[in-house]
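Some notes on the structure that comes next.
Shown here: the complex without one of its protein chains, the others still in place.
Residue numbering begins at 1 within each chain, and the chains themselves are lettered A, B and C in the order written.
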Amino acid sequence: MLDYLWLIPLLPLAGSALNGLAGKRLGSSFVTWVGCGSAGLAFLAAAAAVLDLVRAAPQNREVLISYFTWIACGDFVAEAQFLLDPLSGVMILVVTGVGFVIHVYSIGYMHGDGGYYRFFSYMNLFLFAMLVLVMAGNFLMMFVGWEGVGLCSYLLIGYYIDRKSAGDAGKKAFVVNRIGDVGFILGVFLVFATFGSLDFAEVFRQIASAPVRFPAETGVGLLTAIALLLFVGAIGKSAQIPLYVWLPDAMEGPTPVSALIHAATMVTAGVYMVVRCAPIYSRSEAALGVVTVVGILTAWLAATIGLTQTDIKRVLAYSTVSQLGYMFVAAGVTAFSAGIFHLMTHAFFKALLFLGAGSVIHAMGGEQDLTRMGGLRRYAPITYRTMCIAALAISGIFPLAGFFSKDEILFSAWAGGHPVVWAVGLATAGLTAFYMFRLTFLAFHGPERFGDDVRHHLHESPPSMTIPLVILAILATVGGFVGLPPWMGLGPNRFAEFLAPALAHAHRPETHEISHSVEFVFALVSVLAALIGIFLARYMYVGNPAAAGLLAARARGPYTLLYRKYYVDEIYDRLLVNPIVVVSREMLWKGIDVGIVDGTVNGVGASMRVWGGLLKYVQNGLVRSYASWILTGAALLLYYVARMRG
Amino acid sequence: MESALDTALFYLFAVVAMAAAVNVLLQRRVFYSALSLIVCLTSVAGVYMLLQSPFIATVQVIVYAGAIMVLFLFVIMLLDPFSAEAARDKRRYLNYVAVLLGLAILIFLYPLLNAYELAHVPRLLDSAAGGVGSVRRLAAVLFDEYLLPFELTSVLILVAIVGAVVLARRQAKA
Amino acid sequence: MIATYLPLVPQLILITAGILVMLLEPFTAPGRKGRLGQMAVIASALAAYSLGFQWNSTPRTLFHGMFIVDNFTMFFQWLFLVITAIAALVSIRFNQREEIERGEYYALLLFACSGMSLMAASGDLILTFLAIEILSIATYVLAGFKRSDAHSNESALKYFLLGSFATAFLLYGIALIYGTSGSTNYQVIRDVGTLPGQVQVTAVAGLVLLLVGFGFKAALVPFHAWAPDVYQGAPTPVTAFMTVGPKAAAFAALLRILAQALPAMADDWTRLLWAVSILTMTLGNVVAVLQTDLKRMLAYSAIAHAGYLLIGVVTNTGNGFGAVLFYLVVYTVMNLGALTIVLSLSRQGDKRVNLEDYAGLSRSAPFIAASLSVFLISLAGIPLTGGFLGKFYLFSAAVEAGYIGLAVIGVLNSVVSVYYYFRVMVVMYMREAADNALPPEPISPPVLAIIAIGVAGILWLGVYPADILNLASNSALTLK
Partner (left out) sequence: MGLHHYLILSALLFAVGAAGVIVKKNIIAIFLCIELMLNAANLSFVAFSRYLDQVHGQIFVFFVMVVAAAEAAVGLAITITLYRNRRTLNVDDADLMKW
């Protein structure tokens, strides 16, 4: 199978092209077959390839195939190549596997939508871009995928083209991502300037084999600069502080899109990139510190915001941001395999949560407000049960998937000498359990808070939607078993061992052994924290429904602060957008030309418009004025020469 | 070549040329501007004489001051000979900007021109056969070294003729 | 003997065809003037074919070093011939619609092409000057070809007045350089000032004045102000021609002069152009954000692209020059493609070029909307298009040469540019057409074919650029 590696990304691309070009004419069943079929086949191909990889001896678990020389100019060479090693193997399985399930789910969810073919075309394209990203053998190809997912997310988030908010959200996602991409591409340039190559293998080999030239850095050196620039890209793509604002807005897309973006693809790209560049990060203490701090802060902040949100998809969105924070914490404390492990389990249960939420929204006829749900378990039993499993998994209850990965991260933080990080992480785990069960109880338990008209058409979703839920529920249950921790006495962590060859070039700090019994105690503590969260949620939302309202009323200030998401959007508006708008309106517009721009300003557009307004003064349409610019330019250039040489 | 007469003549031509050039700017009626420019061109032809380039000086008077400027005057007469430039100026400040920039160019250019060292320029080309202004030598170089540009001037003129005809032709439709 | 002058054959073909078109014009019935346009296309193809024989021949000069025969010349002549042929082809329908069907139009295009080719081949400042004038005068007239339209008049007037103004600077610069080196031949100028210490300051003043002239032709800030107005007012096929042809020609001549004649002043011109490059890309992008007229928006985007191109010139390395050549090809394809679509969709009177007019285009003309999207994505520099690779190659050449700041500003600029390119796509795909909106003009099959080839080309350049990249770096070799 390894010879046909190119099939894996190309299948979705072909599907996308076919659906995009001919889907409209050939009808929806054709679209379904092509769309899901290409994703399914890609999954099978990926599975076959990874199976080959598993069969190979550990030292042979790296396949790098170059197809053609993409760019060759002077000493700069970039091959079009795909890399399959344990790390990308895990990623392609997750991407194609979860992606395929989401595709199947979309058959039911998007049924009857006018842009059915368009939707599947975009989804396939998205898979393609993500696969290019994870299978890239060099930084440049990775950047191609990196930009590609950004572009596709723009198409998918803005899918409901009639809704202005959808278009805005798409634009926001794209612009924020582009800001991150600047950092990324600059990092890539710096890599090239430093190592003279963009191939992962070559760059990492140079780093690992030249400890004198690239020592582990404690201060800010070249590697730190590269790592931090690349991390800016990761912050944008993986929605970390301060660039996380696009992700909650991305809920404007159809729910399967949210599932795809949040669970299996796009947002995990940043984590993947950091782990892929482990040889760089692990040699820079400063970069690791930044990654850890950003990760843990994001985890905590997003979890607290999640406590108060009432839109079911927004709660999930903030939970994604929070869980991504965990993954970065793992990378920050050099527990790279734990980060990827959590990435995988998270893909299972987060996809499940989103699809479950989609099923609820579907059943409720588009309602997303938790305060208008309640008692749904009677109407949608399969959705209810699978959602419960997902909530238990994300909370980290033994023996579901989330338990193993989250526990490993928290323990690594402690073992790596970061007790504060561990403590905050533990508290965040409690919060996570609380808000996930708050969601579950509000939606499925308690009195029904909706009208009769909604009740009439309440129904469980069709099998094409519930079967994916069940599959994902199984994965969320057993997915953690691939990486059983050593303290269970069943041998070393298999998952970490499998990944090890891909992380061979990473710098290993010295660690001290901690006995298994201590590890066991830590696991116990984190389960306890989750249980406290769950019972608190049960007390407030099932046992004593008045308590929640009371608490919100008592702690008016903090509650509003959280409900308003720390006012971050408002702060961004105030600090960045508004001053520009005000200054421009008061000082520039009135002075120059009132009404050049008709009020509608947002984000980048606003600030650009201000500068543009100033520059329009230059471009006043008069030949004489233009001539004076030419003369000014000539005078300035001459002045320079007279100064420098005269 | 140094003589008091030469110097005196140079300053005479230079002052007249400059005065005429400034007058081109000062005149409100374009007709007078054009006439002033002819004066300027003719004085520069005088400077050419001082530079021992009689042929160029002749061409300057006949072709430049003669033919080309007549074309100008012709068009001026055709369109709008004597109306003064619009008194209302959309950007009056541009006048000051222009003077300022003109001065700036001069101030910055002056040291650069002043630093010019004739001795640093290698004399690579012919200094044979007659003076610089000899028509024979002009022709020899023009039709040998500069054959390609010379032929291309015909294309240039052709383009100009086609362009002028296309644009200035009477509008076909009523 | 005759064989020596074979490299001039393309020029002869162009000029002869131009004269022939003019001679045949009175004998061609109105409504059939398209034939003359086809003649121009055929002549370009013939010239391109005859060029092929010169490729990879030993570099040499003709006419006492006036005319340089090398791969650089060939590369640019091919580029210009392609530009001219496409401009002629897309003009046929447009000119019929706008009622400006005249054979002279195609003759002027051919003459302009010959001027551009000479600019790339010239090894002497005087020849360069004449070639620029042939090109400029032909373009002045083309810009004003729609005589009855006030916008077209104004476009021609602005281009002409400011163009001759800039020409005067250029000429004065040539005079100073002639005075300091005793010749206008590039090779001689280079020999006189082989070492930086031998350069006279007066020659640097000459360099500055040359830069003003070329800065005007290539629309570099602050010599750019004419460009948006002229591009907007000119008939759209002429705009398409002007945004790529003369700009590429200006870069060709500039590269030759800077790298072949004035390498001793590299310190000066890299520093000056460094600043000009930053100004140019930033201003172009920032102001493009404000535009609602698509032609005008593309005009500013053309300014911004000149800034990117300048990065490669500033590096003063073989890789940088190769990147400039490659990016010129990419830029030509995407800009011509985008403007071809704009001009084909516009209605009589060059109407319907506003952003709002593109609402709902994805419904009424899905292929065109998709093609335009590809061109815009490429202009924005998104991967898997030629635009991305071109920019990447330029920026990495800059980083390699140590101009990291320049690369950073370039990247930031390309981020800003995404905003306005994507706005067009948003309007096409996410907004409905107004009820009273004019439907887009149907597009003729040859133009459709050109658009399709352009799309394929831009993707090809993005996925498998090796061929063109080699061609470009091969052609840039003679410069260094």
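Basically, a contact is a pair of C-beta atoms (placed from the backbone, for glycine too) under 8 Å apart; a residue touches a chain by one contact, two chains touch by 3 or more.
As the structure is a computational prediction, the values presented were derived from the model and not from experiment.
Engineer: Using the whole complex, pick out the displayed chains that touch the missing one.
Structural biologist: A, B, C
Engineer: Return the single residue from C:Phe67, C:Tyr105 or C:Phe129 that touches the missing chain.
Structural biologist: Considering all chains, including the one not shown, the answer is C:Phe129.
Engineer: Check the options C:Tyr178, C:Phe321 or C:Tyr358 and report the residue that touches the missing chain.
Structural biologist: Within the whole complex, the residue contacting the unshown chain is C:Tyr178.
Engineer: Would you mind spotting which of C:Phe160, C:Tyr186, C:Phe251 or C:Tyr419 touches the chain that isn't drawn?
Structural biologist: C:Phe160
Engineer: Under the stated touch rule, tell me which residues of chain C contact the chain that is not displayed.
Structural biologist: 126, 129-130, 133, 137, 140-141, 144, 147-151, 153-158, 160-161, 164-165, 167-169, 171-172, 174-176, 178-179, 182-184, 228-229, 232-233, 287, 290-291, 296
Engineer: Since one chain isn't shown, list which residues of chain B touch it in the complete complex.
Structural biologist: 1-2, 6-7, 10, 14, 17-18, 21-22, 24-25, 27, 30, 33-34, 37, 40-41, 44, 47-48, 51-53, 55-56, 59-60, 63-64, 67-68, 71-72, 75-76, 78-80, 85-86, 89-91, 94-95, 97-99, 101-103, 105-106, 109-110, 113-114, 116, 118, 121, 123, 125-127, 132-134, 137-138, 141-142, 145-146, 149, 153, 156-157, 159-161, 163-165, 167-168, 171
Engineer: Spell out the interface residues on chain A facing the chain that's missing from view.
Structural biologist: Its contact residues with the unshown chain are 596, 616, 619-624, 627-628, 631.
Following the convention adopted for this analysis, only the chains that are shown with their structure count from here on.
Engineer: Take each protein chain as a node, join two nodes whenever their chains touch, and name the resulting shape: line, ring, star, complete or other.
Structural biologist: Topology of the interface graph: complete, with all chain pairs in contact.
Engineer: In terms of Cα-based centroids, which chain occupies the most central position?
Structural biologist: Of the chains present, the most centrally placed is C.
Engineer: Could you find the chain whose CA centre sits the greatest distance from that of chain B?
Structural biologist: If we average the C-alpha coordinates per chain, A ends up farthest from chain B.
Engineer: Using the stated contact rule, I'd like to know whether B-C or A-B comes out ahead in C-beta pair count.
Structural biologist: Taking the two pairs in turn, the one with more contacts turns out to be B-C.
Engineer: Could you state the distance in Å from the CA-based centre of chain B to that of chain C?
Structural biologist: That pair's centroid distance is 31 Å.
Engineer: Would you mind pulling out the distance in Å between where the CA atoms of chain A average out and where those of chain B do?
Structural biologist: Here chain A and chain B have centroids separated by 68 Å.
Engineer: Which chain B residues reach two or more other chains?
Structural biologist: 109, 111-112, 115
Engineer: Which positions in chain C touch two or more other chains at once?
Structural biologist: Answer for chain C, listing residues that touch two or more other chains: 201, 204-205.
Engineer: Where on chain C is chain A touching in the complex?
Structural biologist: Residues in contact with chain A: 157-158, 161-162, 165-166, 169, 201, 204-205, 207-209, 211-212, 215-216, 221-223, 225-226, 228-229, 268, 271-272, 283, 286-287, 289-290, 318-319, 322, 377, 382-384, 388-389, 392-393, 395-396, 399-400, 404, 407-408, 411-412, 415-416, 418-419, 422, 426, 429-431, 463-466, 469-470, 473.
Engineer: Inside the complex, what are the residues of chain B that reach chain A?
Structural biologist: Those residues of chain B that touch chain A are 90-91, 94, 97-98, 101-102, 104-105, 108-109, 111-112, 115.
Engineer: Across the complex, what residues on chain A touch chain B?
Structural biologist: 620, 622, 624-625, 628, 631-632, 634-635, 638-639, 641-642, 645-646
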